[in-house]
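The structure under discussion is supplied below as structure tokens; questions concerning it will follow.
Excerpt of the complex: some chains, original placement.
The first chain written gets the first letter, and so on, giving A and B; residue counts start at 1 in each chain.
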Amino acid sequence: MNLNFASDNTGPVAQPIMDAIVAANTGAAMPYGDDDWMPGVRDALRDLFDWPEAEVLLVATGTGANVLALAGMVAPWETIFAHRNSHIERSECGAPEFYTGGAKLTLIDGEGSRIAPDALRAAMAVVGTKDIHGVQRGALSLTNVTESGTLYSLDDLDALTGIARDAGMGTHLDGARFANACAALGCSAAQLARGFDMVSFGGTKNGCMGVEAIVMRDGAKHWEMQLRRKRGAQLWSKHRYLSVQMAAYLKDGLWLENARTANAAGQRLAAGLRRIGAEMAHEPQANMIFCRMPRAMHDRALGQARYGLMDEGERPLCRMVCDFTKTEAEVDRLLELLAG
Amino acid sequence: MNLNFASDNTGPVAQPIMDAIVAANTGAAMPYGDDDWMPGVRDALRDLFDWPEAEVLLVATGTGANVLALAGMVAPWETIFAHRNSHIERSECGAPEFYTGGAKLTLIDGEGSRIAPDALRAAMAVVGTKDIHGVQRGALSLTNVTESGTLYSLDDLDALTGIARDAGMGTHLDGARFANACAALGCSAAQLARGFDMVSFGGTKNGCMGVEAIVMRDGAKHWEMQLRRKRGAQLWSKHRYLSVQMAAYLKDGLWLENARTANAAGQRLAAGLRRIGAEMAHEPQANMIFCRMPRAMHDRALGQARYGLMDEGERPLCRMVCDFTKTEAEVDRLLELLAG
């Protein structure tokens, strides 16, 4: 029984993906993305996103996908509008600044790690256009599922990406939990992606070993992006092992199925937590929960289950994430431990 | 029969390493290097290098290992002395410049991609110390097995690293083929590493899926190097899959055994090539061969075997590399094809 709810990156690789890795482990394959699996991966993502001209690069980390995508969109003297809680701001140790050559992030507040249209407009108003002294407007980066476990609706996304597009800015989706967002919204990948120029399409948190796809709507950027990936030291030599992960992840809807499982576990856990008296910090809309509970409740699970503790005190803020392996029994056992 | 001799990165993952990956694929593991396998990896490399204070970081690409190591050794206004043919100069798309914040590479010529002590001294003489107008001396980076398939002897390395150390410079070994060098020199890892501050200890080309160890003699740099790795987007979340690769690679001398196999295939191939009239461009001392052959000879293998063609013409320069999977039968078959 796996009672580690610390993150959706603590779990193993989904069996169909591991099987594909093992199956590919024979004979020679051309390196650096010239393997036989990669064209299929690109085509599958073109179909999924309904972007017929799209190009795809695979990298091994989510930070890598985000920062290469952003570097392909903004000049060093521009700024990226993002939520204050965004992964690119809080959890990438300045990698966006590194890869963009020193672009700025303009941080926007908002409940549940969501940016409201007015807040975006207000932030954009501060950043000059044609004022030589300040940085310039560069791109908008959104995360869905957000870092708080909430969702932007399709309408929310359309509103925000529309504002950015009207201002001539590029748009980037940090889709580390892209699949969980689709599953929770009941929408297609194409719908989720429709307002964006570049998408970090996550695999690692949802059953892969370590692969994320940078999906760029505009295939004309492919060559530059390849150079950026190589220069970023993120081009795999035995690339087939990235390709087959992504191929297996996309095959027969495994990506969506895994996400549905994870989301269902998350919803079951959230309902249970509410039942036993935990208070949701945000509405948990997918597989990630932020809640406050009495210290005594938390202490009862100590040493038997794991999850994130975001602060201390009498009612600590806890972060719990269900990955695609979480069973009802595991969720219920955690609740049992907490309830005492 | 695998007749791809294009590189030692076209082959599959060694079975014991794939087995270890599969075996580790169960339950939860802490991410980002906090998994249960990593301490053992560090200890094994400390023992192997006889560096009791060493720290180890794992990354997925050889370029990543090289450039993080170099970035940890030189300031942006310094220069790295390296061979003109070095991987860091020729095959990393400027990643060293990117990661170091714009340090320079001072290129040195030399037969067989080897730097001679006098050539190093001459290059260092040009770079000022305490001259504000030029860049400053930073580090020496050597590759062994070299990019030409030749070797530095231990004495060669001692001479070069001694010059660097006397000048207060750091020393880096690009050991993408570290194991092949040990096998060919008949020396221990500790002997090969003894003159260096930082070693890129390669796994990928010699049986791993994608893992390289940055071994730093001075453990005090560990925290800074961890930040550099994260900021470089090279910190794996499901890090266990890097750890177990390296653990299996180091276990029971697999690293050395694979290299011996590869080198033996390389030597067999070189001897055969000489026999059929190919001319060695450099003395092939490990598993990589650069040779010139009549155009007609090359044409006979076309479409049936693969290897690198470095130039065109009547006597093209060919690059052939044997990885740890190459059998005598495969080597002989290639020779047969070429001989006609």
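By our rule, a residue touches a chain if its C-beta (ideal position, glycine included) is under 8 Å from a C-beta of that chain, and two chains touch if they have at least 3 such contacts.
Please read all numbers here as calculations on a predicted model, not as lab measurements.
Because all chains derive from one sequence, the complete complex can be expressed as a copy number, which is 4 in this file against the 2 shown.
Just so it is clear, only the chains that are shown with their structure count from here on.
One copy, chain A, sits rotated relative to the other, chain B; on C-alpha atoms the angle is 180 degrees to the nearest 5.
Between the CA-based centres of chain A and chain B the separation comes to 33 Å, rounded to the whole angstrom.
Across the complex, chain A is touched by residues 2, 4, 6-7, 9-13, 18, 21-22, 24-31, 59-64, 67-68, 92-95, 98-99, 204-205, 209-210, 227, 230-238, 241, 306 of chain B.
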